[in-house]
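Complex shown without one protein chain; remaining protein chains in place.
Which chain is which? They are A and B, in the order written, and residues in each are numbered from 1.
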Amino acid sequence: MTSIAPGAPPAGAPRTPAPPAPLRVALVGNPNTGKSTVFNALTGMRQKVGNFPGVTVERLEGNYRDEDGRLVTVLDLPGSYSLSPHAPDEAIALDVLLGRAEGVPPSDVIVVVVDAHNLDRNLFLTSQLLELGLPLVVALNQMDAAAGAGIRIDVPELIHELGVAVIPTVATRGEGIDALRRAIARAPGFPRPARQFALDAAAAANIAPLESALRDTGLAPAVASLEALRLLAHVNPEDPHRYGAAVEHALQRARAELAAHGVNAHALEAERRYHWITGVMQRTVQRPPPGGRSMSDRVDRVLLHRVGGPLIFLALMAVVFQSIFTWAQPLMTRVGAFFDWLGVTVGAYLPAGDLRSLVQDGIIGGVGSVLTFLPQIAILFLCIGILEDSGYMARAAYLMDRYMRRVGLHGRSFIPLLSGYACAVPAIMSTRSIEEPKDRIATIMVVPLMSCSARLPVYTLLIAAFVPGLTLYGLFDLRGVTLLVMYLLGTVTAFLVAWVFRRTLLRGPTRPLIIEMPPYRLPRIRPLAMSVWQRAMLFVRRAGTIILSLSVVLWALATYPHTHSAPGTPAAAAQEAQLSNSALGHVGHAIEPAVRPLGYDWKIGVSIAASFAAREVFVSTMSTIYGVGDADTAGTRALRDRLRDERNPATGARAYTPLVAVGLMVFYVFAMMCMSTMAVTVRESGGGRTGWKWAAVQFGYMLVIAYGAAWLVYHGGRALGYAG
Amino acid sequence: MQTILVALIVAAAALYAGRRAWTTLAAARAKKAGGGCDDCH
Partner (left out) sequence: MIRRWLQTKREAAAAKADCALPQGCQHECALSACAVGGQAIVVRVSCSHHDACRLRALGVYEGARVRVVDTRHGLILDVRGSRLALGTALARLISVLPLAA
C-alpha cells in the first residue's frame, strides 16, 4: 500500500498556483454612511483593534480571503467629511492615505463608502480621493434607503463620471459585498483615477507656482494639485507635516494673486468641487421633487420643540432607566437562580473543605454575582443603540448644545457623555472627535461621573436590599426612581464640575457646534442585535477573566489564615471571627477608620478598596465575604438578604440600614473606582506626564466629592432622624 | 491534595490579576499606546 502523506497532492495532479499577492485596503467615508457595516460585512469577525503609533487613534483592521485566495487586509479609517484634518482622527486618515503614517504600510486600494441617499455631499470627499492617484472603488451604500426615498441613480453613468468602479451595496443585508470584493481585487489593474474637473485658466495660472513648489517636496503631480487646493482652503497651524518655507511662500503669493482677481482662495476648493458635483448629480441622479416637509422634518417639529424637546428628551431617558430596572428583573432572577443551583450542584461533588469553598464562594459566588447583571447591561446597550441608530442622538446633541455650552462643554461632548452611561473607557476614547484640546479634556474629566454600567450592579444590589418596592402615583416604582436619581446626580454634577473646570484649569472659549442630522430611520434589528451581543460578550469576558481572578484572590485573602473557633460557638460569631482574622480582615480593619465616618464597617471598606480594579468587584467581594465561613453555604440565600440580616456583633443592631445604603450609592456615583478608566484617561489626555497629571486630578476631585457627599448623606440623614 | 489544588488556582488567579494590572498601567504610561480595547464592557 503506497503511503501518501496527508495533505500531499496525489502524484500527477497539477500543482495549485500560489495565491496572488496580498492587498491592503483603506476604508474611508463620511460618518453615517454605514462604513462600519461595510467593514463588518467584508471582514466578518476577523477584526483586531489596536492603535496607530504616536497617536491615540484607534486602529481597526480586519481581513478576508477573496475568491482567488488572496489575503486582503482592510483598515477602517475614522469617518471624515474631507481630507482636511481638524481633529486627530481625521489627521491620521490623511496621513495613512498619503502613505506617510508611521508604522502603517501604504494602501493598495482605497474603498470609499458613500451614502446613496445623500450622494451630493458624500462626493466631496470622493472628489478629493480621486486625486490621490490610488486605485479607488466606490461602495454606493444604503441603496435601500435611497430607493425608499424614490431616488434613482444611474450607476453606469456615475462610473463614467467618476472614472472608477461603483458598486451598489446594502451592507446591512450583505448585498453587493461579493461584487465589492471582486472590484477591490480588480482595481489595481484599472487606469489610475484623476481629477474630473478643471480650474479656469486664470486660477490655474495663479496656483501653478504653488503646485510646483509642492512637487518639489516630493509629491506626485496629482497629489500636489490636491494639496494645493486643500492648503489654499485651510492651513492647520499645528500640522506636523507642514511643507516648509518655499511652499508657505508660494501659498501666500497664490492667495494674493487670487484675491487680486477677485477669487476667495479659502472658498475656491469648495466652490470648484461642488460645482463639479452639481453637474454629476444632474447627470446621474433623479430625485422626486422635494414635497415640502419630509417625514424627518415633521418628526423634528415635535422632537425639537422649544420646550417640549428637552422635556421629551428627559422623558425618554426616564423610560430607558425604568426599563433597565423593571424589564431586566425577571431575567436577572433567573440568572441568579441558575448560579445558585450551580453552586449547590457542584458543591455536592466536592468534599467539604477549602476547595469546595473556593469553588462555591470564590468562583461561582464571585463571578455569578456579577453575571446576574448581564440582562441589565444588555438592555442598557440596546437602548443606547436604538437611540443612535434611529438618528435621535444627533438631535439630542443639538438640543443639549445650548445648555452644555453654558457650562463650557461642546455639543459634541454629548455623545461621549452619553456613552459614559455604558462605559467610560470607549466614551473617553470617542472624545477624539472633539477638536479643541480644552473642550476635550474637560469632557474627559467629567465622563466618569456619568454612571457607567459597572455601577449598575452596585446600585441594583443596594436598591434591591434596602429600597422598598413602593409605587408612586400608580406609575413609577420607587426603586426605578431611586436609580434614576442616582444617574441624575452624576449627570448634574458632571455639568457643575465641567463649569468649574472651564473657569479654572481649562479656561477658554468653546468651539461652535456643527453636526449633521441624519434622517430618522427605524433601527435595523440585525446590526443592533450584533452590537449588543458583542458588548455583552465583552462584559462576560471581563467577568470571566478579571473579575474571576480577583474573586479568587479575594477569597483567598478572606479564608486565610484560618481561624478555628471553639466548638459550640454560634455560626455567626464563628464566621465573624474567621473574617476578622483573615488577611482581608486585617486590611479591612486598617482601612476602617477612614470609612467609619461614612457609616461603613470594614467589610464595606475592603469591598470599596477592591473595587478600584473594577466596580463590579464590590458586589463580588461582598458576595465572597458573606459566603465565606457561612456554615450553610448552599449559596441559596441571596446576597441582598444576607446584607439585610447582617448585624453588628457588638450592638446587635442592623449593620446596614437604608441610610448607609443610600450613602454608599452616592459614594459610588462620585468615586473614580476604575483602573481601566484611569489608564485611558492618561492616554487620551496626552500621555506621559500630562496624562498622569490629568488622571490624578480626575481621581482626586472625584474621591473628594465622593467622600464629602457620602459623609453628608450619612450624617445629614441621621441628623434628620433617619437613623434607622 | 486539596490544598495543592487550591494553592495552584489561587496562584494562577493572582498572577493573572497582577499581569492585567501591569499591562493596563504600562499601556497608560506609554504615549505610544499599543493596548487594545478589551478593558471595557
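One rule holds in what follows: a residue touches a chain if its C-beta (ideal position, glycine included) is under 8 Å from a C-beta of that chain, and two chains touch if they have at least 3 such contacts.
On a predicted model such as this, the values are computed, not experimentally measured, just so you know.
Asks: Indicate each shown chain that the hidden chain touches within the full complex.
Replies: Result for the missing chain's touching partners among shown chains: A.
Asks: Consider the whole complex, including the chain that is not shown, and state which of A:H266, A:R524, A:H589 or A:R642 touches that chain.
Replies: A:H266
Asks: Of A:R215, A:H234, A:R524 or A:H715, which sits in contact with the chain we cannot see?
Replies: If we include the chain that is not displayed, A:H234 is the one touching it.
Asks: From the list A:A318, A:M517 or A:V697, pick the residue that touches the absent chain.
Replies: Of the listed residues, the one touching the omitted chain is A:M517.
Asks: I'm checking contacts with the chain that's been left out. Which of A:W327, A:Y398 or A:F476 qualifies?
Replies: Checking the options A:W327, A:Y398 or A:F476, the one contacting the hidden chain is A:Y398.
Asks: Across the whole complex, list the residues on chain A that are touched by the chain not included here.
Replies: Looking at chain A, the ones touching the missing chain are residues 81-82, 84, 86, 118, 120-121, 124, 233-236, 264, 266-267, 269-271, 274, 287, 296-297, 300-301, 304-306, 309, 394, 398-399, 401-402, 405, 411, 435, 511-519.
Quick note on the criterion: only the chains that are shown with their structure count from here on.
Asks: Averaged over CA atoms, how far is the centre of chain A from the centre of chain B? Could you give it in whole Å?
Replies: Inter-chain centre distance comes to 23 Å.
Asks: Which residues, counting only chain A, touch chain B once they are in their complex?
Replies: It comes out as residues 48-51, 53-54, 56, 58, 351, 353-355, 358, 377, 422-423, 425-426, 429, 452-454, 535, 538-539, 541-542, 545-546, 548-553, 555-556, 613, 675-676, 678-680, 682-683, 686-688, 691-692, 695.
Asks: Would you pull the chain B residues touching chain A in the complex into a rising list?
Replies: Interface residues on chain B, with respect to chain A: 2-3, 5-6, 9-10, 12-14, 16-17, 20-21, 24-25, 27-41.
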